[in-house]
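The complex appears here without one of its protein chains, the remainder shown in place.
First chain written, first letter: the chains are A and B, and each begins at residue 1.
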Amino acid sequence: MNVSPRMTVALTLILGVGALAFLPWWGTVFDSRFPTSFELRIVLRVMIIAIVVIGLNILVGAAGLVSLGHAALYGFGAHVAALLAVNAGLGFVPGLIAAVLGTAVLGAILAYPSVRVRGVFLAVITIAFGLVFVNILREWVSFTGGASGIPGIPRGELFGMRLSPAQRDGFIYYYVVLFFLALAFALQYTLLFSRYGRAMRATSQSENASRALGVSVIRTRTLAFVISAGFAGLAGGLFTYLSLFVNYESFQFNQSIQFLLMTILGGAGTLLGPLVGAVTVFWATVLLQAFEEWQTFAFGLMLLIVLFAMPRGIVGSLQDLLARRGARPRMRETSDWPHWTPELEAVIRPIEGRPDAVLKLEGLTLRFGGLTAVDNVDLAARPGTVHALIGPNGAGKSSVINMISGFYKPAEGRILLMDQDVAGTDSAAMAAAGVARTFQNTELFGAMTVLDNVMVGFHSRYQSGLLRTLVRVPAARWEEAKMRRQALALLDFVGLTDFADERAGALPFGHQRRLEIARALALQPRILLLDEPAAGLTHGEIEDLIRLISLLAEKGLTILLVEHHVDMIMAVSDHVTVLDYGKVIAAGTPRQIQDDPRVIEAYFGHAAPGAEARAEAAGGTVDVSASAANRGAAE
Amino acid sequence: MGNNMQFLLSGLSIGGVYALVALGFSMMWSVARAANFTHGDIFMLGGVLTVAMFAAGLPLWAAAPLALVIAMVAAAAIERFLVRPFNKEANAIGWMLTTIAIGVMIESFATATYGPLPRPLPSPLAAEPIFVAGAGVFPQELLLPAVAVLAMLALYVFQRYTRTGQAIRAVATNRVAAGLMGIDADRITMFVFAAAGGLGALAGLLIAPVIQATTTMGLLIGLKSFMIAIISGITNPAGVVAVAIAFGVAERFIEGYLSTSARDAFGFTLMILVLLAFPQGIFGRKEVSKV
Partner (left out) sequence: MIQTLRPRGLGALMLGAALATAATAPAQAQSAEPCIGASWELTGALAHTGLQIRYAVEVALDEINEAGGILGQQVTLRAYDDQGEPARAVDNAFRIGEQDNCVIMIGGFRTPNAIALREPLDEMGLPWMGVISAGTRVIEHETGENNWMFRVSMKDRWVAPFLVEHAMARAPEGRIGLLYEATGWGQGAVPDVEAAMAEQGMELVASETFNIGDTDMTAQLSRMRDAGVEAIVFYGVDREADGVLRSMQRIGFRPEIVSAWGIGGQLGNTAGALADGVLVAGTFSWWGELEPRAQAVLDAMVERFGLAGPQDLLLPSGTANAYDAIHIIAAALEIAGEFDREKLREALFEVSHEGIVANFDPAFERTMERHDAITPDAYRLLAFHEGILLPIEQTPFGDASN
């Protein structure tokens, strides 16, 4: 059972639109009373609501954010269209455009400040906004008609046709709404399966990794909310021209909850989920009328049952079921790595020109409260070399990496990337400028595929903007295909080709490290920061890793390596800088460092005398972290 | 100045309600990083159950504690069956939906059986107002902020001086580490939810004689209290109580000096602005992002 998303969308569009387009004429063709304008109205209402839910699905399913104020956004769109029609005599098309744009702008205003902190804050802001919105609608009687609302909205017209859903008008409005639903559904697909959709999913799974790959968390989340709001505004405008009457009662908190339920119930993040969710919930509210005063109780109960039985929603759970039944257990083959292929020439390239240092740190200092974690550090990484940064735990190595990659703001000093001072630049911008990194504790996008993980790394290298991506102009499709080829080449490079469609979270640990390196390389970095890449790897894997690093340096990439593993440092580094208590205590070639008494003092000075002996007993592989005093602090 | 005094006293009363409900949110959030989203319905149960049992012939001294116990059991059950299984991942939102669902069911069940109309609860403290500097207030109303502050102080004492209280603090600080130290984090969490439910229900039954108990009284109070908890820095109980009471007073002054109709618009806009200015909440500590 392997239906590709593209097939799903094509089939749904052809069959669904076909069936829905025929529906109004069923009665004429088969000479029956069905469907009456009641059934058609219900279908119309569900179609409009489904547009809101598709928008919400982008927010919840992809970006992992919750909105409990979507009814208000929907209502905002409805009121923009209604007020413009009544007060300014604006017609259907301009009214609809204004509804979409107005609501999108409002979405930006709401989201941009609130997504800085944590997802739940956006939920709170949206609740508050929803209540303010209804309050204003109700109280600003002279403008919105207060609770009595805005009646008598003139029916829309398009090319001289009266936009009514009645049979005598050829059900024209029904088809208008159907058109917009199909459009929304198609856009959902192009968005979710584009770099923007991947970026949204990435931010919901790991903010740090997203930032490290040049994906701005704030911008991505804001974008998700803006698009989601735009969909809500569109649906609102369509609602206005269906009902020709709006008042606040249709846009209250419980409606927001219903939208969210539709999203979750259908299956957040799935393509068909919003449609299934909207139909199921709306239909349920119609059916449950039989329970009279108990209907809301029955509604809650139904919801609970579904949440228990299908935690991933109807579509999500069915997909899981099909996948489980259809999947034959398959051994995936790990291939040898590093595996250099000519395609990689396009991704891993030496730096243009020959600057004497790709990265230079001058007097870099970081303080946490009163504690100076990094103290006046100088360092210069020359092009095409491997520069190791070592020191006991708590020496400030990771803090240096975090400053270079923009996660921490240095208190003092300069970070020169290709001779430009970039100290204090935001991490996503640093990544886009060519600083790639891995994490001590791997930070993969666990629920995304191995291939998609690498594709996120390409995010900042795309040329096509949002509009071109959504419309899928040929250039955008070509670009996507190119990035995909390069991503596969990178997977091939680290020997994970056979795992491309596997969930990244399901990979064995060693493979996760490889994937993280491949993903970082996707940035086409000027410098690659590796934060303890050997930790947790087997002996054989470390050998492979050493060859990988050497190969990358040979191909002209500059690498800054934080590592405890002495053999590895000796094998790959061209230059070593040693930190202790945040200060540089030694620098030079690996040989020089090895014999430096200050270094030995730093590592072994405060440790038990047996440390060296134990290290030797371990077969010459000195894992210095095991013997170093654990100082804990800033790392 | 009678008016100002009036706004202050009325504000203290509603602020006390917010404080007790928000305190519950704060407690739940601290240990679980989740909450009963429809905690407002537990508040409602406190009032409605007391009224219903009192109307069924139970004396008040029995009806009120019984209502509290039922609400606490309900809150504990919600934690056990609806929050815990749906709060496994870091950014899970399942708990939000399950508790919304149970909230819908509780409110609907109550409306269908108790009726949609408000019903009175007699209290000697709500029969005649007392007058302070030209402003009138029912003694019952002043109970609320007093109880809220007492509850907050009791919480501090409890967390500092009892084993269970220390366990709560341990779970709130680091759930995994607490587990390693032999603390049953799940039981502690359930206990905290029950306690939070008790405070919410207490607010409901204390305010019932003043506002009449209805089955729909929980929704808005619950939402507002949750937002108050968030903007004040949800894990700081003293901050939550202080902000809640201040917010109640501010609402009354907005009503008094600006406009009754704009109360919520102003109030919620204020909340949004505060959150923009203090992303961690007014009394919240910044969480150091660990890379």
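Keep this in mind: a residue touches a chain if its C-beta (ideal position, glycine included) is under 8 Å from a C-beta of that chain, and two chains touch if they have at least 3 such contacts.
Note that the structure is a prediction, hence the values are computed from the model and not measured.
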Sole contact to the chain not displayed, among B:P85, B:G136 or B:G179: B:G136
From A:N247, A:S427 or A:T469, residue that would touch the chain that is not displayed: A:N247
Selected residue (touches chain absent from view) among A:G89, A:G152, A:G369 or A:P474: A:G152
Missing-chain contacts mapped onto chain B: 2-3, 6-7, 10, 13-14, 108, 111, 115-120, 128-129, 131, 135-138, 210-212, 214, 216-217, 220, 252, 255-256, 260-261, 263-264
Chain A, residues in touch with the chain not shown (by the definition above): 15-16, 19, 22-23, 26-27, 30-39, 41-43, 45, 138-139, 141, 146-149, 151-152, 166, 239, 243-245, 247, 249-250, 279, 283, 286-287, 289-290, 292-293, 295-296
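As a convention for this text, only the chains that are shown with their structure count from here on.
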CA centroid of chain A to CA centroid of chain B, Å: 35
Chain A partner contacts - residues on chain B that touch it in the complex: 82, 86, 91, 93-94, 96-98, 100-105, 107-109, 111-112, 219, 223, 226-227, 230-231, 261-262, 264-265, 268-269, 271-272, 275-276, 279-280, 289, 291
Residues on chain A engaged by chain B in the complex (per definition of touch): 60, 64, 66, 113-114, 116-117, 119-121, 123-125, 127-129, 131-132, 135-136, 138-139, 204, 208, 253, 257, 260-261, 264, 293-297, 299-301, 303-304, 307, 311, 398, 402, 407-408, 439
